[in-house]
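What you see is the complex with one protein chain gone and the rest in place.
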Amino acid sequence: MTAGSGSKTGTRGSTVELIGSGRLRLATVWLGGCSGCHMSFLDLDERLVELAQVADMVFGPFVDVKEFPQGVDVTLVEGAVTNRTNLALAEKLRARSRTVVSLGDCAVTGNVTSMRNHLSVPDVLAPFSNSEDGTPLAMDYSAVPELLPQALPLHQVIAVDGYIPGCPPSPARIWAAIECLLRGEPVHLAADMLTFG
Amino acid sequence: MPTDLAAMAAEEQERQEALRCRIMVCAGTPCLVAGAHAVLTTLRDALEESRLDAEIEAVATGCMGPCSRGPLVKIRLPGKKETIYEKVTPESARQILFSVVKGRRPPTVEALSPDMPFLARQTKVVLANSGSIDPERIEEYVAAGGYGALAHALHEMTPDDVCREVSAAGLRGRGGAGYPTGVKWNLARKAPGERKYVVANGDEGDPGAYMDRSIMESDPHRVLEGMALAGYAIGADQGYIYVRGEYYLAGRRLETAIRDAERKGLLGSRVLGSNFNFRIDIRTGAGAFVCGEETSLMASIMGKRGQPWHRPPYPAQKGLWGYPTLINNVETLATVPAIVGNGAAWYASHGTARSKGTKVYALAGQVETAGLIEVPMGTTLREVVFDIGGGIPTGRRFKAAQSGGPSGGCIPGAHLDTPLDYESMEKIGTIMGSGGLIIMDETSCMPDVASFFLDFCRDESCGKCVSCRVGTVEMHRLLRRITSGTASMDDLAKLEELCELVSATSLCGLGMTAPNPVVSTLRYFRDEYEAHIRERRCPAGSCTMAPAPAPGPEGEALLHAMGVPVEED
Partner (left out) sequence: MPVITLTINDELVSGRRGESLLQVIREHGIELPTLCHMEGLSERGGCRLCIVEVEGSPRPLPACTTMAREGMVIRTHTERINRYRRMIAELLLAERNHYCAVCVSIGHCELQKVAADLGVDHVRYEYLSPKLGMDLSHERFGIDHNRCILCTRCVRVCEEVEGVRTWDVANRGVKSLIFADLDYRWGESVSCTSCGKCVQVCPTGALFTKGAVVGEMVKDPGMLTRILEGRDKKEWEG
C-alpha cells in the first residue's frame, strides 16, 4: 500500500491507520522556522521515551535520513513555506504522509517568517547586497534557495490535517496533539492550548 | 403678496408661443461631455449675429434621453411635432438653424424618427419636463404646471390628505428598497418631535446609474416641490438635499432653483401665503457610496464621519439631531408633485398591482441606444432592451442585465420576459434597485463582472463592521484568483461561505447586499466559474489566465497558484 493512497485533499486524517508493523512511522520536518518547535518537541523529556515505545522516527532533524521516505503515518511540520526548497519538500511530504500536522505558529500562520510579506523579494534582500553592483555582502546567497514572493502558512500550500499553534507550542500542547494522533483521532486541542504566540 | 402662479405661467407661455422657434440643446452631463456647450454657443452667437435672437431662442435644457446619441438638439416650431437631432456638432447646428430659418431640411444632419421606440415607448411622469424646460428658469417650470401641486395642497388639503394621497398612489421608494412611501410619511408625521426634517437622498452612487443626477440637473424644482409637499405632510420646516460631490452641475442648478423659489415665495417663510414655512439647504457629499445609506447620510449631514449606525431606531423616529426625519430618494420625491397634482388614482393607473407608477432607468452597456428612460412598472426587460434600447449592437447576443448596481444581481437571457417590478425582480434573485440597468453581451465574463462590483464594494466599505470591511476584501481576492485561473474548488466554497457571512452579519445595506452580484452570477452562470477553475478557461474570452503550470516534482504548480502578491489601491 502506497502512502497517501485513498486520501483526498481537504479533510484527511480522521483516523490514523498504522502502516506496516503497527508502530507509528513519525516524521518531523523543519521548513522556514527557527527550530524552536523542534526544541519544544525535545522538551517532551521522558515522554519521548514513551513515544519511542510506539513510534519510529523516520525523518527529520533528529534523524540522519536524507530523503523523505514513503509510507509515513504522521508528519509534524515546523515553519512557513518561504522558499522553493520548502515548497518542494512540502509537496513531497504531503504525497508520502497519511496525516500532516502544522507544528507551531510559522507553519500555522506564517508568523515571524512571514513578517517580510509586505516587502518585495528584492527589497528583502537589498540590505544584504552591495548597493553598487548588487553582489552579496556577507555570503553568497545565490546558493541559498530562492525566496517565494510570500512566506505562506503550510495549509495555503498543501492540505493540512491538524494544527498545533504556539511559538513555540509548549511540550504539553505537542503531547496533547500526539496523544490524539496515537489514539487515531484528529488533533483536537482545548481552547487554552489554541492561542497563537 | 404671494406669487400668482397662474399669471406667472401665462406670461411664460405667451412668451414661448410668440417665438418663431425654440431650439433646445440638451445640457445634461452626458451631452455636455459630448460637446453640447459648443453647440449651444454656436447657436446663440449665430442668432445674435443674424439678429434673430428675439424671435428664435436657443435654450439649455436637461436630459432628453438617448444619451449615447448626444449632443442632442430639439426643435420646436409652432403647430409642429418636435424634432430631435442626434450627434450635433457646431457645424451641423448651423445647418439646423439655417433649415429652421429657411424652412428646408438640413442637408447632412439626420433627425431621430419621432416613432423611434426609444422616444415613443416611454411614459414620462418624473421626466415630463426633462429636455423641454430650462432648469435654471423657474418660470418655465411654473409654465409647465410646476408648484401647482404645492399650491393645491397648501390651500385645499390637510397634511393628512397629502399623506393619504401618497399612500393611495401606491408609491414605493425609488432608491432601491421599495418601502411604501406613504407608510414612511405617516410614520414621520405621527412621530412626536418638536422639530422634523425632510431629507432628499441625492447621493446616487451605483456605477452606471444616473437617474437622480439627471432629475436634479433637468428639473430641480420638481425635487424641491416634492420636498416641500413632504414637509407640509409630515410637519417639517427644514429640508436638506444631499447631493454627492461629483454632481457639480446638479448642485449648482439646485442652488439656483432654491434661490429662485425663495424669491418667489415658493420656499421659505409663509409659502404661497400660507402658514407653512419650509427652507431647503444643500449638503454636499464627499464621494462615499455608503452615504447613500440613510443613517450614514444623516451622520454626514450632521458633520460626522459617514458611517451607518444600527436601526432601530429608524430615522422616522429618531433621525437628524435626534428628531424625526423623513428620508426619500430624489426620484421618489420628484414623483410626488405629479401624484398630488393629478391624483392618486391617475398615478396608480400606471404599473402593476403591487408596483404602481413609472420608473426611471439608466440604460447602459451593450445596447444600441443607451440613455435615460421612464417606463411603467411591469414593462418587460425584453421591451426595454430590444424595443426601447434597440437591441444589442454588432450582432452579438444578449447575455445578462445587471440591475441594482453593486447591490443587485443579474438577469440572464432566460428571464428576458420578466416584468420589471419589485416583486418579479426579487423572485429571480435581483432587485429593482435605484434603476441602473447595465446590458451585457456574450463578451462579458460573469465572474469578472462580479469581481468588478466586489472591488467597488471593498473600496467603498466604510470599515465600521468587520464582516464588510475584511469580508469584501477576501471575497475580491478569491474572485481575482478565479478570474486569473489560479483558484481551486475549495476557494469557490470559501467564496460562497463568505457571501453568506457578509450578507448575514454586516451592519448596513452596503455590506448586506455586497455579495449579491456573486450570488446571482453563481446562480445563473456557475458553469463559467467552474470553467475558470477546472479548465482554466474564460468562456467569454475576456479574462487573462495565468500560464498553465508545468507538471513536475518541484512544486512549480503551486508557485503559479500562489501568484504574485495582489496589488490593490
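Miscellaneous remarks
Note that the chains take the letters A and B in the order they are written out, and that residue 1 is the start of every chain.
Following the convention adopted for this analysis, a residue touches a chain if its C-beta (ideal position, glycine included) is under 8 Å from a C-beta of that chain, and two chains touch if they have at least 3 such contacts.
What you see is a predicted model, and the numbers here were worked out from it, not measured in a lab.
Shown as candidates are B:Ile411, B:Leu507 or B:Cys543; the residue that touches the absent chain is B:Leu507.
Within the complete assembly, B:Val470 is the residue of B:Leu77, B:Val470, B:Val519 or B:Met545 that touches the hidden chain.
Of the listed positions A:Leu51, A:Val77, A:Val160 or A:Leu181, the one in contact with the omitted chain in the full complex is A:Val160. The set of subunit B residues touching the chain not shown comprises 288, 290, 305, 309-310, 312, 458-467, 469-474, 477, 494, 497-498, 501, 504-507, 512, 565. Although one chain is not drawn, its touching partners on subunit A can still be listed: residues 102, 105, 108-112, 114-115, 117-119, 150, 153, 155-156, 160, 163, 165, 167, 189, 191-192, 194-197.
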